[in-house]
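Of the protein chains in this complex, all but one are displayed in their positions.
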Amino acid sequence: MAQKLRIAVHKFASCDGCQMQFLNLEQDLLTLARQVEIVHFAEATSVMQQGPYDVSFVEGSISTSTDLQRIQQVRAASRMLITIGACATAGGLQALRNWKDHGEFVRAIYARPEYIDSLAQSTPVSAHVKVDAELWGCPIDQQQLKRVLSDVLARITPRIPGESVCMECKRAGNVCVLVTKGEPCLGPVTRTGCGALCPRYERDCYGCFGPQEDGNARALGRRFQALGLSADEIVRRFRFINGWAPAMRAGAQAWEKQKPIIENMD
Amino acid sequence: MNAVAHILNPYLPQRAEVVERVEEGRDIFTLRLRLCDETARAAYRFQPGQFNMLYLIGAGEVAISIVSDPDNPELIDHTIRAVGRVTQGLQQLKAGDALGLRGPFGRGWPLEAARGRGLLLITGGLGCAPTTSMIHYALQRRAQYGPLTVCHGVKHPDDLIYTDRIQTWCGAPDTQVLLTADKGTPEWRGRVGLVTQTLDDVEPELFKGVAMMCGPEPMMRAVAESLLQRGMALNDIYLSLERNMHCAVGHCGHCMFGGKFICKDGPVFSYAEVRTLLAVKGF
Partner (left out) sequence: MTAQSRLLARADFNALIHALEAQGYRVLGPRERAGAIVFDEITRAEDLPVGRVSAQQPGSYRLEDSGNGRFFDYVHGPESLKRFLFAPEERLWTVSAEGTVSFKETLPEARPVAVIGARACDIAGMQVQDRTFLAGNEKIPPLLKGGHGGIYTDPYYATRRENLFIVAVNCTRSAATCFCASMDTGPRARAGYDLALTELEDDFLVEANSTAGEALLAALPLRNADAGAESAAAEAIEAAAVSQTRRMDTTGIQALLFDNLEHPRWDDVAERCLSCGNCTMVCPTCFCHSETDVTSLDGATSEHRRQWDSCFALDHSYLHGAQIRPQIRQRYRQWLTHKLASWIEQFGTSGCVGCGRCITWCPTGIDLIEEVNAIRATPGAQRAADI
């Protein structure tokens, strides 16, 4: 048996839901514990060892100047870096601020804004350091996480599917909510991995797994318009949990009146 | 009642083991494999240019051409570059390790059509691997084939593999090896330039023979067009194509090239069969 892998789970700006998916692996954690040493995992243990790490899982977006420094340290200490979730992979819901005047928010909410260390934009980890693999989702999917873990244990590059939700949806035998009900489903431009969870319950997909590898969000926006959505509603469909992901931004762009305050952070 | 139960399952690998592992170059290695089951091993035969599906436990399968001597089918060599997840995993294997193997698959080099004629083998990069088995085959039957010239191009001299084999080929009767690198180094004794340029140094008589190529598609196109200009017949130019096959038996659709399945109609095609589509970007 090869030496145990040193694994770290780091948290940045996030809700901890993706870290919880680790903890929810339950009995698989015991198997995992025989093969890896978890040396840093804020949500699970008070033990916080320094690097180097064989694999670092990173949750959360880069949102403060401290984050900016820390992500460089994490990268330098990690042989492999894998982002987990929408925040780390696309900037998260908190990237909605990227379209607004961040200073105005801070001034409006905090009595002493000068104490607030917060960047004008919330950005994905990949905007700052090299990322080896990206696990999408809000939160990430446990089956995908397990597959990535078994790849990591086998010391091979994880394979994360990039096809549309529709393919998973059709395989599962779900009926299309867009075609039968005219629901503004984001499934065609969204990445697989969730098990087509919402359409299975006859709900439209809201894109929590981020953009599929090469979809066509502009064309889907035009379809939404034909279904009766207003330009503002179309923008809101695309500008959500993964709104800062380039493909979702492109989907919204044709319909949006308001451009991001600061362009081109990535 | 159940007739299906007797059908050989073309998807099921056989257990194989690594007999030997040879480092060929940076991230390039050769695995010498042997099927573990004696009956399967005795029944295994292959033709130069065919490929096997190698299965790494937990990672998946990958199509790899057979580079060894078809006269010794009990030991099956595969030269592999670690570029994808499966090949990266295969890179970790060492002698004695187990893996899965199914094959051989596909249509190999045109042994019969080429018999009695000169052989011009033109390869680029790791494309030399699929032609190696053909070279062994022809050299074992030297009298049955005309003069043999191998033109092999690499990007950088460090990318050159098989130097021992190449030495041996150079010493074989009526056999010539022309090496070229896109960029030279002070130590490099071969030519400098693209593999197409080496054609200028090929004996004109060989353009009446049969050409066999393997390498990147743009390179093969350029070479094939150059060969046509030098008077070679469309049907005498053969090339080996590559795709990310999953099934290897014409069922999965990943290797489709127009109306051809590269896995079962190829991987070796005559240029006449694929010339038009090779010119279309993104097909």
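Order of writing sets the chain letters: A and B. Residues in each chain are counted from 1.
Keep in mind that, in the parts below, a contact is a pair of C-beta atoms (placed from the backbone, for glycine too) under 8 Å apart; a residue touches a chain by one contact, two chains touch by 3 or more.
Note that the structure is a prediction, hence the values are computed from the model and not measured.
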| said: Given that one chain is not shown, what are the shown chains it touches? | reply: A, B
| note | In the whole complex, of B:Pro186, B:Pro204 or B:Gly282, the residue touching the missing chain would be B:Gly282
| Which one touches the absent chain: A:Val58, A:Leu178 or A:Ile241? | A:Leu178
| remark: Filtering B:Ala98, B:Cys170 or B:Leu234 for touch with the omitted chain leaves B:Ala98
| Touching residues (missing chain, whole complex) on chain A | 28, 31-32, 34-35, 146-147, 149-150, 153-154, 159, 161-164, 166-167, 170-182, 185, 187-189, 202, 212-216, 218-220, 222-223
| Given the full complex, what residues of chain B touch the hidden partner chain? | 2-7, 9-15, 55, 57-61, 83-84, 98-100, 242-244, 246-247, 249-254, 256, 258-261, 264, 276, 280-283
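Here is the rule we use: only the chains that are shown with their structure count from here on.
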| query | So what's the Cα centroid distance for chain A and chain B, whole Å? | reply | 41
| said: For the complex, give me every residue of chain B touching chain A. | reply: 58-59, 84-86, 88-89, 92
| message | Give the list of chain A residues in touch with chain B in this complex. | response | 150-151, 154-159
